[in-house]
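Just one protein chain is left out here, and the rest sit where they should.
When the chains are written out, they are named A and B in that same order, and each has its own residue count from 1.
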Amino acid sequence: MGWYIVRRLVHAVPILVGVTVVTFAVLAAAPGDPVLMMVAPEQQNTADLAALRAQLGLNKPLPVQYAVMMTNLVTGRLRSFRERRPVAEIIGGALGPTALLAGLALAAAAIVSAPVALVSALRPYSALDHVVTMFSLLGIALPSFWFALVLIFVFTDRLTWLPASGLRPEGVAGYSPALVWPYLVMPTIVLALSILPLLVRYARSALLETLHEEYVLVARAKGLTGARVLGRHVLRNSLVPVVTVLGLVIPGLLSGALVVESIFAIPGIGRLTVDGALARDYPVVMTTTVVGAALVIVSNLLTDVSYAFLDPRIRFD
Amino acid sequence: MRAPGRPMSRLTRRELIRRQVAAGGAAAALLGLGAEAPARAATAGGAPVVLTLFGLPTRLVGSTEITAAYVLLLVHDVLARPDWNTGTPVPRLAERWSRSADGRSYTVVLRPATFQDGRPVTADDVKFSYEFYLHPQYPLADEALLEIDGAQAYKQGRAPAVSGITVVDPRTVRFTLTRRYAFFVEGILGAEIMPKHAWTGVDMGRMLEHPYARRPVGAGPYRLTDWKQNDSMTFDAFPGYWNGRPAVDRAVVRWIPEPATLEAELRAGHVDAAVILPDDFPAFQRDQRVRPLRMTAEYCYWFGFNHKHPFFQDVRVRRALAQAVDRETMVRTLARGYGRTVNSIIPPQAPLYNASLTGHRYDPAGARDLLREAGFAPGPDGILQKDGRPFRVRYNFLSEKRYQDVGLVVQQYLRDVGVDITLGPLERGQFFGRFWQPANAPNIEMVGLSYYVLWPVEPLQASLEGAFLSTTQWARNLQYSNPEVDGLLREAAQAVDAGALKTIYYRLQEVLVNDVAWVVLYRPDELWALRRRIEPPPVHELAQLFDSVARWHVT
Partner (left out) sequence: MSERVLPGPAGASSGRRGRTGPRATPVRRLLRNPRTVAGALILGALGLSAVLAPILTPYAPDRADFLARLAPPGPGHLLGADHLGRDVLSRVLWASRTSLLIGVISAAVAVGLGVIVGGIAGYSGGWTDSVLMRCTDVMLAFPVFFIAVMFLALFGPSIAGLIVVLGGTSWPPSARLVRGEFLRLRQLDFIAAARALGASRLRIMARHLLPNVVAVVVISVTLRVGLAILAEASLSYLGLGVQPPTPSWGNIIADGRDYLLTAWWVSLVPGLFVLLSVLAFNLVGDGIRDAFDPKMQT
């Protein structure tokens, strides 16, 4: 097992390098000049654009720029074009909120989807199952930002129960749960609901498979009651596919976070990525993409590892 | 491929349930903790006042962002600035100043004031600040400051200091100019004064990495004490401010991108001041919890043409297009009536705004006549033609909703007179990086944009030159070159007194309208709402609102 993890981590390195190369290529090819983005249009004839460009290292040939950027990235010295602050600092600050939000949403979605999917899979094509499937399809098709705005209207505007923006009250340092929780309620619900339907559908498909395996029929044939079959055989095995699909929705979480962070004014990674790209802040874009890719790789790895942990007979290729 | 589905042998059911309970318990604990969370943590002196802006600056030194300008009004002070309403110079860090007989030299006496770190504001600090803004490696250049004697040489690295700024004594500075300059107060006395000692050890090539860039120290009413990038900036009152202790102890400026969220937060009391969408403003006017505030925006919408394009070279064509658009209806439709049509980029409240200009009336029939005169005749599909060439041009704009809407309306009006424009939205980077550059000027046909004029924070002369002086970038982008305009702008800089300046500016605005340099459309209103507990002094523009924070009466 240990070797497996090490091997996967080693494999992750060339993948991340590939990610940086593709990202750099896209940045280099994209129209738009970071220097011009930083200077207001009214000032562009008076500003010293050449000096700015040299400051940012943009006057060097592309391979050199790539090498410099990678070196700085790895040593943590990479600085944002706009703020001239280390990107590590900027992203470090933004990672917390996104991680908190995504983690909570994932947990909430998992907790809700497991029993729903199980019940649905136990009685496939029944009325209940149809209702669940319909709701899942509706949920998938519902734009999350519409739903978010409705929630805000009801709970902030009309009822004034919950705040609609930020993560903590003014002037507060740190993220103590007691103060932070009202700010997380709506964003978590929206984000969880954005992955819930898919999660339920995946889990249901996976569970359907499990439930129809021959061993269940055999167990039933042997005379074991439904509950015992369920408890001893099905529940444990059903965990495996559900855990797998959790890993599948994590990239969906990251993209859902983008929209949620924008609506609820949460200073997370999602917003940082969009702003960075729009402002041609290459260091920020590169770092957020690498971080995002790393997150996906790690979540895949965790899924596979917990997979193996749950079923020790699984072989890996 | 893995093969799931066979019974597990290790994990017992009991263990599984235990794990699930543990996870559920943690979640419950999180949710159950804490009673009703207070909306705002109380600080010494009451809850902070929360303002919102449409964005936060990414940097405060050498920044051209509008949001930086607003925020710096809290942190810094200047030697003098024209009054927001009348335009007469108001002394601030300067107590008084006198002009020499030949009009080229000004002696400025500082009032006793201190910076936020307790040190006094001295003439050395003044000289330092101006030399900072004129430094060869400072990213921006200010035309007004270059009127100071020796500034040009210093900026080009040929001199070690600016010879025209002399420290006479710790409280007196003398400015010597290269020639008589009409905008001394607006253009030169309006620079923020920074403490020389706070910038020690700065490498001008990397000034943004100096600690000052993140925590500026100024002589203004508020000190920046916390800055969460792209989220919020916290300002604490500076009790030693020369104009008296600010009434508001702590002000927080936040950025909430989504308008619906913003309005909901305002109603619920989580923010104290926010911009309101025109369609929602009537509801806010009726809401007892808030106080509506209707101000003038600091920008106006306009569209322009490539003046060397065969169609647009003819002034009759330009006039026709200006007459084809119903600007009044535009204000009603796009701004729900909250705005006014204007004929000049100068803000209507400025004394130098030429209110007697009638501009181009909405007259589609007259527009068609003009186009006919210019040699256009309707083609088979209704689109005008000249020499077999249809009047079909590209109209490019920044891809934001407000410019799209303006473009759509303009497109409709122009189509009604037989001109077909194709809308071409461009994303910000492409627009400013590729499209809106002098090198691309021959490819530009029509463009729709807005123009910010932050008077009195910035001098009108700079705004006018930036738009219409044939040597500046914007005029070159549209290949606009009018010798009369250039001449008037040069004259204005040399005007002997306010009366002469007014004559020149009035004439300038007239020429710009008749020559249709741009078709200036309208200036929307800046609609805000404040919580009832906040009572600002009377203000008519957003910059003024920020400038007045120190004098807000909060209950």
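Here is the rule we use: a residue touches a chain if its C-beta (ideal position, glycine included) is under 8 Å from a C-beta of that chain, and two chains touch if they have at least 3 such contacts.
Since the model is a prediction, treat every value here as computed from it, not as a measurement.
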Return the single residue from A:Pro14, A:Pro63 or A:Gly174 that touches the missing chain. A:Pro14
I'm checking contacts with the chain that's been left out. Which of A:Ala30, A:Leu73 or A:Leu128 qualifies? A:Ala30
Just one of A:Ala99, A:Val119 or A:Ile140 touches the chain that is missing; which is it? A:Ile140
Which parts of chain A are in contact with the chain that was left out? 11, 14-16, 18-19, 22-23, 26-27, 29-32, 124-125, 137-138, 140-146, 149-150, 153, 201-202, 205-206, 209, 212, 241, 244-245, 248, 251, 254-255, 258-259, 262, 273-274, 277-278, 280, 285, 288-289, 292-293, 295-297, 300
Touching residues on chain B - with respect to the absent chain: 1, 259-260, 277, 279-280, 329, 332-333, 399-401, 404-405, 408-409, 411-412, 423, 425-427, 429-430
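By our rule, only the chains that are shown with their structure count from here on.
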Going by the contact rule set out above, which residues of chain A touch chain B in the complex? 30-33, 36-37, 39-48, 51-52, 55, 79, 82-85, 90, 93, 107-108, 111, 149, 152-153, 156-157, 160, 163-166, 169-172, 177-182, 209-210, 213, 215, 231-233, 235-237, 239-241, 262-265, 267, 271-272, 275, 278-280, 307, 310-316
Would you tell me which residues of chain B are touching chain A in their complex? 2-11, 13, 16, 23-24, 27, 30-31, 33-34, 37-41, 43, 47-48, 50, 58-59, 64-65, 136-137, 139-143, 205-206, 208-209, 213-214, 228-232, 234, 250, 252, 254-258, 260-265, 267-271, 427-430, 432-434, 436, 452, 466, 472-474
